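Structure first, then comments.
For this view, one protein chain was removed and the others were kept in their places.
Up next is chain A:
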Amino acid sequence: MRVKPPILSWRRATVIGFLCLLIVCLSKLGFEFNQLPESADPSAAAYSFFSAALSPALVDQNLSLPADSQPLIIRLLKALLNTLRYAFVAMSMAVPVGLALGFLCSRSWWPTTLQHKATSIPTKLARTTLNLIYLSARFSITFMRSIHELIWVMLFMAFLGDSPLTACIALALPFAGTLAKVFSEIIDEQSANATDHLQLSGASSVSAFFAARFPQSLPDLLTYTLYRLECAIRSSAVLGFIGIETIGLSIKQSYENNYYNEVWTELYLLIFVVMLFDVLGSKVRYRLSTPAVERSTPTDLSLKSLKKCAPSWKLLPLTWSLLLVGSIAAWTLGPPLNVYHSAISRWDRTQVFFEELVPEPVRASNHWNDALPWLRDLWTSNGKEALLNTVLIASSALLLAAVFGYILVPWASRNISTPTPFSSFNGRTSRIKKWLWSTLGFCIRTLFLITRSIPEYIIAFLLIGILGAHAWPLVIALAIHNFGILGRLWAEVSENHDENVARQQVVSGGSRLQAYLCGILPTSFNRQLLFIFYRWETCVRESTILGMLSISSLGYYISIESSFLHYDRMLFYILLGTAVIFISDLISINLRAKLNKSGSHS
């Protein structure tokens, strides 16, 4: 009997689909990486920039500075402190709002009777009210998230003036939306056993929620909050590019003056701080997920003695105290956050801003019908092309990041890049070989860490100086940053994967790579795909704002119209970007749900 396997599984179809999409994107982008004027020498520019990496500046490169000006290092440390300060201020606003909205976006605190089909009129009314609250909260967080923080900053600055507090509020808004979304997902994913049991014992649904479900989700909530703080530091640095005094502003000024050695000092400082928070985050994550070991045996069974010897991690209270002190210090110490220098009052500015948001023809005629030709004109002249460019840049960058990430991920995983893969004996191994395996994993993990530590906006800004203003620098910048993020997430997936299958394959004589490809990849494939979709949505948002660096994506037109105070046109491009995010969010949610469903069978 002739045996034939089925032709195409959905997994293979997905991989083939992704590769085809990558080819289409690359052919659209073309392969002309350098688009500087003919007189420019890109290799010389690249050489002088990258060679400066080996000799970062410790003193000012600008020799014409007055003698009494502050030394470079002091200036940079101040800029770095400002970066941290604004990140802490923004997060201290975003976390409580995110928690409140996250609670409203979860259905797990609803009384059980309201979660199912309502029968009596009061129950129906209560259910309708709760549904309204739920849907409004969901819509709010999606809207907050769908506009990039830099665009929120530009919008807020247009009517509140360019004070650091305005920037922090604008930063807090999308962060609160993202926190709320993830918080609600974390809360909903917890097992309902404990809350059900408490409700059966007579507790109300809300008290059961706070007594059982919330404490269950707390470790994940804290871990994610720490991760968002790391993101807030990166975003705070980027605020420098729109004039707020953070390390980003120093990078921008040094680069524009060709002080490359200073640029590298600034980059190293930023990378160091982001890496510090990343490492702290991973240490805290480990401690939150692992029970502490008993430090000493209690001498007696008194409460005091038991409490003294109770297993606990020292790092956790220390971290929470530091974060709390940091937030209080960010609000109270240093120069005032709320400074306003304009001659026009904030109220007048706000009024003008909101008047200008109404489309120009409508303002003139008072007829909303006149807005339609205006909208059509904007769409056909620039909107359509900008939108396509935005999606093209985001998709190409993500697919490139995924391809390179996929190649390196096995070697970054701690259970593969080790002398004893999957905790199995690997024969007599020399010390050098053992050292090489451990070093390989460490180097790749550090590469992931460095690439995700530098904000994509800064990478793109630097690359445009070397390659010229076109789409490729943005694609490369987004790809580098996402390569670091995907690499870390995927490496964690394979590290947390059940090792039994891969170990069995190693024991059957398979190599570590064969065991990874045949034992881990098939079952972790869905999870890896989920991360690609999650990053795609983020990439679309990022590629929108990267256009502000003079490349014709949506961000370019947003920044142009903003500088000409054409707020109505600016709003059109912002809403176009928001629509893309809404659609990509919907696609992403649907695909994730499908993948989760198919993953749950595996």
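In the analysis below, contacts are C-beta pairs under 8 Å (C-beta built on N, C-alpha and C of every residue); 3 or more make two chains touch, one makes a residue touch a chain; residues count from 1.
The definition used in the following text is that contacts and distances are computed from a predicted model.
S.K.: Have a look at "Quaternary amine transport ATP-binding protein", "ABC transporter domain-containing protein", "NADH dehydrogenase" or "Sulfurtransferase TusA family protein" and point out the UniProt protein name belonging to the hidden chain.
M.R.: According to UniProt, the chain not displayed is called "ABC transporter domain-containing protein".
S.K.: Consider the whole complex, including the chain that is not shown, and state which of A:204, A:351, A:500 or A:550 touches that chain.
M.R.: Of the candidates A:204, A:351, A:500 or A:550, A:500 is in touch with the missing chain.
S.K.: What does the interface between chain A and the hidden chain look like in terms of residue numbers?
M.R.: With respect to the unshown chain, the touching residues of chain A are 1-6, 12, 424-429, 500-501, 503-511, 513-515, 517-519, 522-523, 601-602.
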